[in-house]
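A protein chain is absent from this complex, but the other protein chains hold their places.
Letters are used for the chains, namely A and B, taken in the order the chains are written, and counting of residues starts over at 1 for each.
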Amino acid sequence: MSTYSKSSIKSLELRDFSISYSKHSNAISNAHFTFLQGKSYLLTGTTASGKSSLLRFLKGFIPLFYPATITGEILLNGSQISIEEFWEYQGCFGFLFQDPALQTVGSTVEKDLAFGLENKGFPSSHIQNRIMEISQELGIEELLERKTSTLSGGEISLVSLASILILNPPFLLLDEFAAFLDYPARKKVLRAIKSHQDEKHTVVIVSHQLEDTLDLVDEIIVMDKGEIVLHTARTQILEANYSILQNYLNLPEIFRLGIPLCEKQGVKPVFRSAKELYSLLRRENIE
Amino acid sequence: MKPDPRVAILHLIGFFIIIFLETRIGWLTFIMLMFLVFYLTEASYRKVLYVTLLLLIPSVIILILNILFVSQDSDYLIVILIRFWGLAWLFNWFLYAVDPDLLTQALVSYKIPYKYAWQVSLAYRFLPMFQEESLQLYNAQISRGIPLDRGMISRLRFISSIIIPLVVMSQDKSNRFAEALTARDWDPDSPKAFLNPLKMEKNDWLWISSTIIIFLMIILL
Partner (left out) sequence: MNNLSYFNVGFYYNAGMPILKKISFEVLSSQIVGILGSNGSGKTTLLRLSNGLLKPTSGTIYLNQESIHKFKTSQLANRIHTTFQFSRLHFYCSSVNEEILQSLHFSRNKKENDHDLPSEILSLFSLLELQYRHPYSLSGGEQQRLSLAIAYASNADFFLFDEPTANIDRPSRLFLADFIIKLRNQGKGVLIASHDVEFQLNVCDKILVLNNGIIQFFGTPQEFLTSAEYLKHDFICIPEIYHFLELLEKDKTTSKLIENFFTLSSTSERLFLIEKSLEEIKS
């Protein structure tokens, strides 16, 4: 697949990183983020924890649309660069909004998908090929002729995802993407994201809903009031401090009850589903 | 049948000029009815009826103002009314017949810089969004008890409950739209291509020739 961005991002590190919109408070204060190529991250936490601010900074919305003071070091592929230099890499980031309807700019699906590439001045045949590629990948070939205003919530989410993936950004940022979708539609969208993610693509998801995003990511970063309170691999999340999980996350009840149950039984709480928890507890009991 | 947007723009400008140059009631009525036919080919008759009924209020106001301040001459008043209705139908036809995406493309083909062409089509795109947004606000406000649905007077009294959020929200929406464009790496100065280059088809030539014939008829006769 062709890439359109100038260079690749193998690693991105933000050190002592702060964003503040006003003098009195920091949206992010002295946090340290590391993002590696090919990994996927879930960024979660309370409402004003600074997770959206980070995404907005990465895509350049801060300070373009939100005036803010930014301090800290940026290390790209290991070497330090200034914030101005970092802006040059904007094209590497694909950004998806919470409300996919806000993201559409074309009147029909086909035109909406074409928009990004038209803008870069590619010949019509190339654009057509890419539209076919991406709509096959996401299974939206049948929607191409439809008007964007007549699409259902699930359909428009897939279309807006396609409109970003068609530019093939190595770094995908999802800001509460498709948070309003119902269960089947959400599952479909998240599956599409998961199958797109590979060693060349990095994904950062901001979400409150853990049930369905937990399975999707390699690492989890929990933020509160601009600070990182937890950064751990997904497989170890349940072993992390239970009070952190309980206080900051919309943890499904299976974890809310399952983790203390495991602790009392003296087993490592490594489970993702009811079946796994059951066998974990029962095996212990049989022995 | 939707005309090529370039043809539609020519058509719009041409007849816009004609309707102001022409003063004979017979010809004006003919042009006006022609616009109505165009409009009916694009929109459903219900929509046309609705828009036409909405036009009654401003046309009565125009009539009264003209009688009071300008002239009581009946011929003059009829001409004013015909122009008003004709233009309303003409612009409504244009809104239906031309896709905002293609409008940009058409304006660019007339050598208007992409930056400005895009702005025109943007404004055009925001119209239905504005309508949708005000309906949502109206519903939300009456649901919390603001008596916007209890007659003209109380609606006017509480109109701020729609206007204020609408202003805030349209600002918000346009910011969001700017973000959406940035998310697509949009750059107003970068080179542009189009997925489907505009092509003139048989029925576009028909549009052009019929426009020219009517144009000539009115000027010569």
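The rule is short, and it goes like this: a contact is a pair of C-beta atoms (placed from the backbone, for glycine too) under 8 Å apart; a residue touches a chain by one contact, two chains touch by 3 or more.
It should be emphasised that the depicted structure is a prediction, and the values quoted were computed from it without experimental measurement.
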item	value
Residue among A:Leu36, A:Leu144, A:Val229 or A:Leu281 that touches the chain left out of view	A:Leu281
Which of B:Asn66, B:Ser109 or B:Gln136 contacts the chain that the document leaves out	B:Gln136
Residues of chain B (touch criterion as defined above) contacting the omitted chain	136-137, 139-150, 160-162, 164-165, 168
Footprint left on chain A by the chain that the document does not show	45-48, 98, 152-154, 176, 179-185, 208, 211, 247-254, 256-258, 260-261, 264, 273-275, 277-278, 281-282, 285
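The rule we apply is simple: only the chains that are shown with their structure count from here on.
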item	value
Chain B-touching residues of chain A, taken from the complex the two chains share	59-61, 64-65, 90-91, 94-97, 102-108, 110-111, 114-124, 127-128, 131, 149, 163-164, 167
Complex interface listing, chain B residues touching chain A	99-101, 125, 128, 173, 175-187, 190-197
